Structures are given as structure tokens and as C-alpha cells.
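One protein chain is absent from this view; the other protein chains keep their places.
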């Protein structure tokens, strides 16, 4: 296994330590020294020097402007229909720059060093100012990331805290902004050491169910379009001390109960997108098929994770698409020389073009979208770096969409593919594709045809066409 | 993709270049200089200095004897029921030591430098002498490896050659030896450049079907217990020039036709084990489920391939077992520092112990078995090295079985696992496992139970117990 | 790069977040609720249920006893001369089970939730009780791990704290226990975000130098046998914003100053072992040679890191040994399916045997040794698990030494190697090895000799001999 737990190794798991280590070590003077109880109010803007981000055209050198070339035939608005960008609350507002090797490095001025309810609300205000300045209209959240636990981990007190922050979020959302999705964080707390739905402890299974139930309710209340199941701890460390079959059965029971509850509360128009809960898209599909859940869930493909499991992101997207399961994309990328999730912002235009080719083939992602499940490098410590990174990520995908459009309009690539398979567009080919080609018939035809001709696959030509569109 | 083609990346593909480069560069004088037509007869033994291999006990230092400790409670005969060892004709008799970097290095004395029918028969005699001296009773083969193609690749002439060699094999098999499985080689010939069942060329699909039909017939005729589908070319190089969905549909049509033909010719008692035709066991299972083929096929797990796809061999075996798909094992291993199939003989007792734990849990592998799909290193060029390698492979698995038996009889490990999950052995646990735990009930219980207790997973203890059995 | 920073990617870096997150979330009642200032005293034993660990022979099933078979010809005492085991203070006493995905899980009863000076002393007492019960006589430490920083990061106050804890450690060491080595932690604090010796900030270079100077002094004071340079942050994230040449020059200047200071304070008899400060042993050797530091430093090989850089641990040990640089070993291991440092206890006897073969060839490791730079899995949360893991690690290496001795005494393997190269033991071979074989001579001999003979490398036989010793 590449991950601590092989099932449900997911997106953005690095967020988890934030609750503990999010706070800067000292109390900022500008908050009036009132850090102990976190009641210090924040006056004015959170991002005072940052303008509303605008599109300034492809030759702009302003790092605080968008330069991704718009489609000739399209307005920026139309481009947004393809993109459906979403800000990830955890990386953007709870990411601290801490890593297994080092302490937090982000000293955001609005943080007061606590995980209090007041701090949670101030942070939520910063989130909506950021969204407004960036010009997107979706956001994603985990329950534990937006509100603190109650004392003694009592569920009811914890849920009350969540309700209070969610009420503020609903107010700040206004009429235009909505969650792309919400989720429950079932991996950071020590109780989830052995997993949530697949924990060896019955009590943990119960707690996880209660937490997911609540997270589904608040996502629904906020007008969320999807609900995601994460599974960072659903797996195993060693088969020697694990009953894998029993754990998988428990996970299936858990998801069945969630699907039933979704219907009960009337989460109606939208399919809950299902996170990639396992090694790769095909493994997830096998699980859903085995337990009869294939129609209830879709997959949330994370590019960084695709490469960690030995696939290209494009392969995972196409595998999900062909299985009818492409629901959502985590728009991040890894480092080819690093063997773990680095969750960098995607800045490679070639990769973005391949991603957008799949998205266009899929007819878009709605009700899913692109979540910027990506974080600033630990060494990037200026407030403006948060904007720069998101802008570069948006521009990269915009360029990818433009290139995909160019390739599709040009048509050479799809023509090259069509020609390769044209022998199957014959009568005999159609018969085989309809399942009517038995071995006796095929042998007879093979003897008649003799040695078949085999054409060049023209791979270098295909790559040349692709590169020339970039 | 880690392989040339991502689907059906399979076992022992390295064998493929043998047909072309199998022959030693010069004509051995002992064959009377009659190499041109390959009619030179081979007198006497093929392995004159090698005795019939015997078990000499654990302290034996004789490299030409077995030393794997027999189970106290068992005879060697009983051990063989678990093992069902099989000699892989291709690596053992067509492996040349050639690699992408170098020419053949094996100059076996019985080879005359040709790929003639006479040479094919002489080689088959060597195969059965080898099997007899080694003391196993199963072998595996590809069609193209045991008999040469007819001129001009005419199917009927090619099939006639195959029939002639197969008739000899049937005679040499006697009453005790049988194929563990046979298969059709659909990847070496240039016609299969773009795949067989997934080729972009209809003519190739036809040819592949005719070849599989024949290979199924001769495997059945020889009393083979299983038939394996290989797929070394069934996949893609680049998605830019590939229609993955159409290719996968073709593969499903192909396997449906094969399953139908199996019934037609009365390949009755045995399930054809299906090779791991994709990235990993879960991906293969997803394919079989999607196309309704899950009851027709089982998987052939190759340990070397498991590690290439980022899994442990043990994980793949357990995944296949839990899905009811564990059919056969290719007993080889890779090099953890090398990123391709090296197909070495498995010589790590710890790995063999994990393998045998899965096999015992599966109630054995029959009608499947262990095929020594492994080859001598290129630098190992003595005839005796063939025996040494097989003996070491057999001993390693025998020690693995002994250790697995010790662990099972001792019971500490399974007790440690049982205890971990005991909270689910309660009334509430049983209710959940039966699919009767909805979210309302679970939340109620969670509130009542409060913060759950979480026990140590005792992983180091589990590893200590495991290691002490080796 | 596989690590955050490519230079000096080192051992046990996972320890770093301990200072921040080491504390259990609540104040243990047994400490009298006096957690706020950390002055609560700890009465009696830290490990009340654990006996002094003894050797009980190979068939012992007691997990709290040693069972590694002693060498026939040797006493346990003699075995310790080879082993020179050392407890790693950071993993053992500051490891919390936190990971990038989750909160701490270890709730050791002696911890009071603070990083106070009082807590640091209590922890040091636990360390020496552990060492005494385990029966080893060496330990390793980082400066920041054993004592808290002074307020406001003032160097002088911080150094005073360190002096106070070090004085206690000196008293507790008694006459038998000594540090195997000490080091300065230059990677956890945000000031080291861009590295210490290779930081882009001059002020950080100064601070790092002052910190190393102090750490060398206290290691010397405690009778430490070696001083180690870590470099978890000495490297780069992206070449786009990095001047690699200048950073490497700074690192060389830094190590020169350290080598000079070592002589000044009379760290005389022992060579400071140098940590593997780069990708692998050969890269480290190139750096030391380029800057004329090859005689001042040795390497500290970490097995887990060796595999992360694509080598086997055995290869790294032999490369270091051949270059005369093998100084110390971090006795840990990784997970072949995981692409980052997991720092597990080494429990694979085959790997341990290869390690011990190199150690014996090197004539032992003194003044270096084996540091258990390994941590409990996150899910292992019982106090006894700390003992079980160390005992299994010690037993594994003891078995490795026994097997290495068996192989050396048996002599078959070294004889197999000697024979392979015997053609160079001729007069002509000696001439060439002495650098007196020019191309004219060699060509003349080649023409005379004709096609050379090439013997089998007998790799499977070598593996069979190796495995039979386990």
C-alpha cells in the first residue's frame, strides 16, 4: 500500500493536522491581545492590498490578474460553465505550512492562535472575502475544519458549534455562492486511528455514522450540490493484523445507510459524488459493483493521487468516464520525483489540456466541478501567494480548455483515431460488436482473410498534433 | 501505464522473443552438422549428469537435492497437493538469456539453431525428461512456443504443426503428467502490435479468435486442467490515438465468445482460470463484473506483477480471494529496485510464507496451481542452473508452507486478529453487518456510547510473531 | 527530488513535529492537575509492569524477552561489541503517532501536556529507566528534542535550558551509558524553512552555526562518541527559484568551520560520523571529495532512505565501505509499497543478514553503532509496544549476525566469489590491476587469446546458499 490505509486514500489529506497546529505561536498585537478567548474582532478587509481579480489578456505580466486566453467563440461566463471552480476551505484557510519535518510557517494576520468559535467565524468571513475577490462562486469544506469540537467531544455540543458557523456561512454565501460539496472529516482524530467505517471498533463506526449524518444535513442546508465521502483512514497497515473482508463489508453497509439517508432527507436532484475511495478508479468501480452501489455514487478523481497509484491523470479520468462515474475533479498535481501527495496547484498546460479533453468528452462536470484541492508550498508565506497560486491554477485550466477546444475544432486527432478503427465499421465488425461473433464464425473468416494488414499507429504524429495546440 | 499496453499486462511476457532468438549461433558438432534442416536426432539423455532430484532433509548442502522441511503431520505427497507445481515450458526451454541489451547467452546442447518441427519435438523430449527428474507432474505452455508456424503464416499449416507436436506431448505425458494450463500467444508476432482482441484491425481480431479456439482445443485434448488468457498487448501506448471504450468492449465480446466455446467443447469440470488481464486484481474484477463474466473466469496472480502495480503480492492474493477469484499463482518475484518484470525465482521465505497463508485460507488452489513462471538470470549459463533454480523455488515455497502451518497451528496471529474485531461480535454489530443499521439508529447509539475506546493494533507484535515462525 | 529538500535528507525527520504536538490533549489526573506549569512530579517507576529484558533462548514465546540466537562461539557480551545498539530519544520519547493525516495517538502516562523544563527532566528520567530495562548502553539525541527553547527564541536562554537538562542526563548516565551521538535540529523551526547552512538568509546561517556549536559542546561534555550533521532542509523545492551552486558552497563552508571547531574543543579520538547528507552515499562522497572534506567525515547510512533513493540498503553500505566512509547505521526499514520514510523497526531477517555481512567486512562500526531510528506505528498505542518493537529490532539484527557468521564460516559464498575473478589472479591480471596495462599491450593479448571464455555467474546458487543460512 502506498498510503497508511489503502482504502479511501484521498484528496488533500494533508489538511488534517491543521486543527492542532493551525495557530501562529504568538498572539498578534493587532487583535488587542485578546487571544486567550478568541473574541478579538477583526476590523475591515482581510486582504487590504488585493484588488478584485480581473482578466487582463494573454500578455499581462500582472501576477494578480488572469491571463488565460478566453475562447474566441465564448465569453468568460461560458468558460465558467465548463470550469465550476471551487475554493478548498481547508488548504486555503487551515493550511499552515507544517509538514512531517517542520512547524507551521503561515502567519496569516487574521489568525489569533486559537481554535475558538469566534476564530472560526472570523475565518469564515475571510473565506468569503477571498471568494468574492477571486471571482468564483463555489467552495468545499470538511465539518471539523470550519467549526471546533465541543468540549469532551460530546456530539451534541460539537453539532451546535457546527450549526452556528454554518448559519453564518449561509448568510455570507448570499444568493450566488454555494458549496460544490461538503464532507465529514473521519481521519484526523485519534478515534479514527483504525478508520471510521472500517474501524475494528464498533463505537467508532457509530460515531462516524453520526458525524456523516450531520455533515450531509448541513451540506444540504447550505444548498450544496454534492456530498463527498472521504476515506483517508479506511484501509490497513498490515494484513497480518487485519480482516480485510470484514472491513470491506462494513464499508459497504455504511455507504448503503448513507444512500438511504440521502433519499430520506430529499438530497434529490444531485447525485452525491463519491470520492475515489480506493487505489484507483477501477478498484472503486469494482467495489461499487460488488455491493450494488454503482448507481448511487460517482467518483471524485484527484490528479495527484492518480500518479501515485501509477496511472496518468488522463487515464483515471477516462476510466471513470467510460464507467459512467466521472463526477468531480480535484485540480491538483504532484511532483514526479516525490512519492507522496504534495497537492501542488496544477501549472502544467499540457496536463491541463488532457484533463479538459476528458471533461469536454464528458459533457462537463456539472453538478460536479473543479475543486482547488491544492496548497501553497511551505516556503510561500506571503498573503498574496494565496491569490497568485489560485490565479495560476485557474489560468492553467483556462489555457487547457482553449487548447482542448482548438484540438476538437481542428479535428485531426479525432480523425486519426477514427481511421485506426475503421475496419470495425464494416458489417462483420458491427456483428462482432453486437455480440454475434462466435468462435466458429471468426475462425472461418480468419482462414478466408489470411494474414491481416496492420497500419502504423502514428503515435509521434498524434503527439506532434497535440503539442502544436499548446 | 507501466506496461506497453495497460490491459492484460501479464505473466512471463519476456518469453516472447524466444522464437526469434532462441537458437545458439553455431551448429553443434554433436548433432552431426545436420542443423540446416533440423533433422539431427538426439541420442540418450538430455541431462546426463543430473540425478532424479530427492528430498535430503533440511541440513543438506547438496544443491541438487530438496531440503525444504516437510510438515511433521504430512507426507511429501500431501505437501504436493498444496503445491501443484508446474514447469513453464517457455522460460525453461525457450528462454535464451537475451534481453533488450544483449544477445542470447544460453547455449543448451540439444538446440540446433533452428525453429524446425524436428527441433520442436526434440525440445519436447527434453521437457519431459526434465519434469521426470525434477519430480513434478504439471507443465504449462503457449501454442507458439511448442511448435513452429507454418510457412506464410497459413493458419491450417500452423495448426497442423501444432497437432504434430501435441500428439508427441500426449504420448510423453503418460498417465501422470498433465498441463496445468495452456494458452495462445497473442503478443509476439507483428500482427499483434496493436493487440489481439483489442487490436484496431478487424482482421487481427479474427486471427486471434481462431488461434485461441485452437489453443483451447489442444489444451482440452492434453487433459489440461485450465486455460489461461494472456493479454500482453491488450492495452494502449497513448490515449491520444486510442478509443479505450471501444477496445474494452471488443475484449468483452471476445471473452464472451471464449466462454461460450468452452461450454460447447465440454471443457466441463474445470473453470478456466483467467489471467490477471489488467493493472491489478481489483481492475480485473471490475471488468468481469461490468460485462457479466464474473462467474466464468478466475484470476492468475503473478507476484512480480503485483509489486509492479504498487501492491504487495499478499494484497493481490487476498483481494482475489475475497472476490472469490483466486485461481492460479505464477510463482515468481521481482527485484524491488527494478521497475520491470524480472521474473526471478521466488527465494524469499518471508514472502513465500505470506503467499502460502493465502493459499491455505483459500483451501488450496486446485484446479489451479503454482506455475514456475520464472527464468534463470541471463548470467546463469550452466545446464545445472536450471535444476538449481527450480529446486530453490520449490524449497522456498515448501518452507513457506511449513511456516504458514506453524503460524496457523500456533494460532496467536489469528487470535490477535479476532480480538481486534470482537466489538462487532455483539448484537448491535451483528445487526449492522446484516444491513440493518440505519443512520438514525447509529446516531442514537453514538450519543449514548460517547467517545469510543480504541485499542492498540499491535502491529509490531504481529510482525514479531510472524518473523519468529520463519 | 524525493524530499522537500534534496540535500541532507536524513534520518528520522518525522520526529520534528513532536515539539508542537507531543502533548496529550488533556491533563492526566495522576499528575495532580498541575499541568499548566509542568511542575507535577512523577513518583516511582515509569514502566511499572515491565521487567528487565533478558535473553530466553530461541524458542521463547515471551514478547518481553530476547530470543535472537547467540553465536555459539560468542557470549552475548561479545555480540554487543558488534551491535552497539542505541535508543533514539526522539522517536521513543517524543514520537506522538501524529502524521500528516492525523493527530497524536500516544498518550504516555508520564506526559503532562506541556513542553516545559520540568517535563523535559521527567522525560529524561523515563529515558534512562527504559535504557536500563532494555539493557543497552547508548542513546542518541537532538538538542531541541531534549530541552525546550527559551522564550522569544533567545539563544542564551535556550542554551541555559539545554545545559540544565544535559546536566541531569550526565548524572543519570552513570558510568556505563554514553551518547552514541548528538546532533542539532536544524529543520523544524520556521526559521529553517529554506534550510540552515544552505538557507537563502544570512541570519539563518548564523543561527544554525551557533546552534551546531552548542550541540557539539554538549555532546562532547556527555562523553558522546560521535557528532552527526542532519540536513533535512538542506536542499531545494524547485530549481526555478534556487541557486544550487551557491547553496552547496555555503554548506561546504559550514562543514569546514565545524571540522575546525571539532579540533579546537578537542573532540579528539573519534571521527565525527557524517550523516548521509544527500541523495545517496556516492553523492555524499562526491561532495566531500570536491570540497576536500573526505578525511573529516564518515557516513551514517539509513536503510529506509537507501530504498527511497532507489538502492538496496546493502548497496549503500558497500558503497560507503568501499569509499572508506561507513561510520554508522540507522537500523530502520521502509515499506516497499510506500514512497516515503516510514522508519519502521527492521524485522526482516534476510535484510538484517545482508546488513551484518557488510558490518563484519568493515570490522565493525566502532566508534559508530546501530541507532534504532525507528518508530512505533501510529496504531500501536500500548506502553509495552515500545519494548516489543525494540526487542524485535534487536533480535532481528542478532539473527542477522548469527546468519552472517554462519555464511562466513561456511565459506561457500566467498569461495564462489573468489573463483569468479580468478583469471585476474594471474601475472597479466596483476599487471593490469597495478595500472600497467596500456591499450597496445591489451590489444596484443586480445588477439593472441581469441574469443574469451565466460563462466556462469551462478546467481541462483548464490541465493540458494544465502537463503539456506537464514
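Annotations for the structure displayed:
Note that the chains take the letters A, B and C in the order they are written out, and that residue 1 is the start of every chain.
Here is the rule we use: a residue touches a chain if its C-beta (ideal position, glycine included) is under 8 Å from a C-beta of that chain, and two chains touch if they have at least 3 such contacts.
From a predicted model like this one, the values you see are computed outputs, not experimental measurements.
Considering A:56, A:245, A:382 or A:415, the position touching the chain not shown turns out to be A:382 (whole complex). Check B:187, B:205, B:287 or B:439 against the missing chain and you find that the one touching it is B:187. Contact with the undisplayed chain is limited, among C:162, C:228 or C:258, to C:258. One of A:414, A:431 or A:467 touches the chain omitted from the figure, and that residue is A:467.
Summary of contacts with the chain left out: across A:293, A:350 or A:408, the touching residue is A:350.
In the full complex, chain A makes contact with the omitted chain through residues 61, 63, 67, 307, 310-312, 336-337, 345, 347-350, 376-377, 379-382, 385, 388-389, 391-392, 395-396, 412, 454-461, 463-464, 467-468, 470. Counting the whole complex, the residues of chain C in touch with the unshown chain are 1-2, 6, 152-156, 190-191, 193-194, 199-207, 209-210, 212-213, 237-246, 248-250, 253, 256-258, 260-261, 278-280, 282-283, 285-287, 289-290, 309-312, 314-315, 318-319, 322-323, 354, 413, 416-417, 420-421, 423-424, 426, 428-429, 432-433, 435, 437-440, 442-443, 445-447, 449-455, 457-459, 462-463, 465-466. Interface residues of chain B facing the missing partner chain: 1-4, 13-14, 16-17, 19-21, 97-105, 187-190, 192-194, 232-233, 237, 308, 335, 337-340, 377-379, 381.
Criterion: only the chains that are shown with their structure count from here on.
Shared interface positions of chain B, i.e. residues touching 2 or more other chains, are given as 310-312, 454-455, 457-459, 463.
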